[in-house]
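Every protein chain but one is kept in place in this view of the complex.
This part shows subunit A:
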Amino acid sequence: MSEKELGKKWDRCLADGVIKLGTGLGLGIVFSVLFFKRRTWPISLGSGAGLGMAYANCQNNLRSHYLQHRIEAVCFRTASCW
């Protein structure tokens, strides 16, 4: 079901975002705790990195379909791809 794909993507996005956010947060916290003397910037950095990664992932995920086409088209045009 193609309509469910988006939902699945969003699910993944969310899940990924949550994970990444959490991981980033976690790592940030960890790093902040560990390395950066409970500053907030590694948490925010981590969460932000996490969120940003999630966002990028999500976007990439959502774009993947179009990029594939582009790559194919490029390949097709240049004929240098395998």
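As a convention for this text, contacts are C-beta pairs under 8 Å (C-beta built on N, C-alpha and C of every residue); 3 or more make two chains touch, one makes a residue touch a chain; residues count from 1.
Note that contacts and distances are computed from a predicted model.
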Missing chain's UniProt protein name, "COQ5 protein", "holo-[acyl-carrier-protein] synthase", "histidine kinase" or "MICOS complex subunit MIC60"?
"MICOS complex subunit MIC60"
Contact set of subunit A toward the excluded chain (per top definition)
1-3, 5-7, 55, 58-59, 62-63, 65-66, 69-70
